[in-house]
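Working notes, structure below.
Missing here is one protein chain; the remaining ones are kept as they sit in the complex.
When the chains are written out, they are named A, B, C, D and E in that same order, and each has its own residue count from 1.
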Amino acid sequence: MRATVSRKAHFNAAHRLYRKDWSMDKNELIFGKCNNPNFHGHNYELIVSVTGEIDKETGFVIDVKILADLIKEHIEEAFDHKNLNVDVEEFQDLNPTAENIAVVIWNKLRPLISSDKELEVVLYETPRNFVTYKGE
Amino acid sequence: MRATVSRKAHFNAAHRLYRKDWSMDKNELIFGKCNNPNFHGHNYELIVSVTGEIDKETGFVIDVKILADLIKEHIEEAFDHKNLNVDVEEFQDLNPTAENIAVVIWNKLRPLISSDKELEVVLYETPRNFVTYKGE
Amino acid sequence: MRATVSRKAHFNAAHRLYRKDWSMDKNELIFGKCNNPNFHGHNYELIVSVTGEIDKETGFVIDVKILADLIKEHIEEAFDHKNLNVDVEEFQDLNPTAENIAVVIWNKLRPLISSDKELEVVLYETPRNFVTYKGE
Amino acid sequence: MRATVSRKAHFNAAHRLYRKDWSMDKNELIFGKCNNPNFHGHNYELIVSVTGEIDKETGFVIDVKILADLIKEHIEEAFDHKNLNVDVEEFQDLNPTAENIAVVIWNKLRPLISSDKELEVVLYETPRNFVTYKGE
Amino acid sequence: MRATVSRKAHFNAAHRLYRKDWSMDKNELIFGKCNNPNFHGHNYELIVSVTGEIDKETGFVIDVKILADLIKEHIEEAFDHKNLNVDVEEFQDLNPTAENIAVVIWNKLRPLISSDKELEVVLYETPRNFVTYKGE
Partner (left out) sequence: MRATVSRKAHFNAAHRLYRKDWSMDKNELIFGKCNNPNFHGHNYELIVSVTGEIDKETGFVIDVKILADLIKEHIEEAFDHKNLNVDVEEFQDLNPTAENIAVVIWNKLRPLISSDKELEVVLYETPRNFVTYKGE
């Protein structure tokens, strides 16, 4: 029997949509007010889902306490109260769109979850805008 | 890398579940209080999701501002503060169940999203009742 | 010791903002798209709060089951799946703005709650618009 | 045309994570504070989703009123205000993890939904922890 | 300038509404299914609000981090994953209704907040039932 276990977490961060290799005009045209050079920010809400067999002994796919701790150590501590563009290594040359942040989170968590389990990341940039990434 | 971008929107509308070609008794039997001839209404919440490749240049699957504008122009302006049965062409001969409203929304948006991307519509009729349609 | 007990409920209804004694032009000017003659609708969310002494025996200000039943019998059954303007007696000559609906709900519940207790009604017309009435 | 109809419901219950065939030490090690012998509890939120063809006559995949009544009769009445470990037959020898509760709910509902339709259960143990089971 | 700072927290607990000095029949009559001798449970959501002058230096009424830590140490650690009736001293002879739990929380926090500030506790027993206590 396969089930999915999901855990919500959150972090607050500043960011700016911007490519160093584009002119300011092009950044402005494509990213609009999200390109404010002084940054803006969000309360990011994160849902991490792990799919696999339910262990017959424990009744767990994964102990949600362990999953919560992994998210806390590897994602929340790395991103919370940070400026994604300035403070976070992965975004030095990667535009921190919601899509790219979700991919970075997935890539950070994937090696930490046993390989017989599937991983999905949903990232809410605002309550009305969110993205989903499954490593496809 | 493929991801899904989702956008929430909302519209407030009146409707009635009812088939012109059925007797009032049959409408009453099948649709119950949803068949009130004087209509009732809902705050519909809508989630539109677009799945496709993340563009390497922009970091976007689709610019969520463009997606929000498409939903505003084609769905919110057409349905908001309307009586679905009376004011909206698509429901002149189609019962406005949540399922059928979701199909109509999907059909209106599908030509506006590039064909290499998948489209999904989730429509909340109330916070406790919702439907999902993917064009299958 | 005084405390407040609050109970959430909901009903789905159609309505139209409109005064019979005004011209269509004036209704249009003041009420805009809320004046659609064919009606629109909402999922109204209601919070009823009762403030009074905590009964030493039961530990209740009011048994929330009794409060929930009062709301169900007197408000939900009267308003749910109704057209407020057409089907509900209280709005035959009263414009069903959120303010006026809250007042009507308060007036219906006030005689049913013992007079040593205070009553407050909060009515959400949408998740972003709501009103509060305390009988003042 | 295939769509999914989803219905939210809820029940409040006590439980304890615990295996009779393990020592107290092992239960403590694996289940931590969830193994409190005196129990703790949750407001479980449940989303039941049914996927199938939209009926051309009614515009329904399944009448959501019928789905709500099935959930009420078979799940809410069986689990609400109960101690899952003590009062509910299915958990006499099954650890009531969120995963196992979701499987039990799915197994109870599956025979009640026509076999040409797919069934999915999402169970929120808390607003931050939830599981999904589709009978796979 | 006076403002109110509010902090949300949560704990999961089992409880039973019951008075030792009443017969089982009377407990049953007054408390209904909340009197299940095997307990049931809730995800309690708590909002603690502190009202006072905004400090000119810091711009804080109270540092919300300090408030969060007080709630964590004195309320969450005392109540989370506990059976309120069995494990918590304050409810050995006090019926753990939402009203009484709110009073106990207020009494535990009041000495920890400086006396020139007002304190209010809102406790959600479920998303639809909640109580407010201000020490009046």
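What we mean here is this: contacts are C-beta pairs under 8 Å (C-beta built on N, C-alpha and C of every residue); 3 or more make two chains touch, one makes a residue touch a chain.
Only a predicted model underlies this, so the values are computations on that prediction, with no experimental measurement involved.
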Partner chains on view for the chain not depicted: A, C, E
Residue, one of C:75, C:88 or C:103, that touches the chain absent here: C:103
Touching the absent chain when the full complex is considered, from E:61, E:75 or E:102: E:61
Missing-chain contacts mapped onto chain A: 10, 12-15, 33-34, 36, 38-43, 80-83, 86-87, 126-127
Contact set of chain E toward the excluded chain (per top definition): 1-9, 49, 54, 57-61, 63-65
Chain C residues that touch the omitted chain in the full complex: 17, 19, 30, 32, 94-100, 102-103, 127-133, 136
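FYI, only the chains that are shown with their structure count from here on.
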Set of chains adjacent to chain B and to chain C: none
Chain closest to the assembly centre - both centres taken as Cα means: D
Proportion of interface numbers common to chain A and chain B (over half same, under half different): different
Approximate Å spacing (C-alpha centroids) for the pair chain A, chain D: 28
Interface hub residues of chain C, defined as touching at least two other chains: none
Every chain pair meeting the contact rule: A-B, A-D, B-C, B-D, C-E, D-E
